[in-house]
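What you see is the complex with one protein chain gone and the rest in place.
After this line comes chain A, so read on.
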């Protein structure tokens, strides 16, 4: 499955990791500087992990991987990440 989905598709995984609703959080792309709600990211579920990319420049912002039932997140691409108030 290589289809592009939205950040909605990883709402549950994000909430599990961050302990709060994150699709309304705002992330700033470290590559192009675009600011987006996480619900608007381009999400790809294919492969061993889940990848979320910037909808503007396609840079990888976030990688989710599940290892033995534990969800790990690498928010490597964000210059800033602010949960909704």
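Some notes on this structure:
The rule is simple: a residue touches a chain if its C-beta (ideal position, glycine included) is under 8 Å from a C-beta of that chain, and two chains touch if they have at least 3 such contacts; residues count from 1.
By our rule, contacts and distances are computed from a predicted model.
When the unshown chain is looked up in UniProt, the name that turns up among "Aspartate carbamoyltransferase", "Copper-translocating P-type ATPase", "ABC transporter permease" or "Oxidoreductase" is "Oxidoreductase". By the touch rule set out above, chain A reaches the unshown chain at residues 1, 3-9, 11-12, 15-16, 19-21, 23-24, 37-40, 45, 84.
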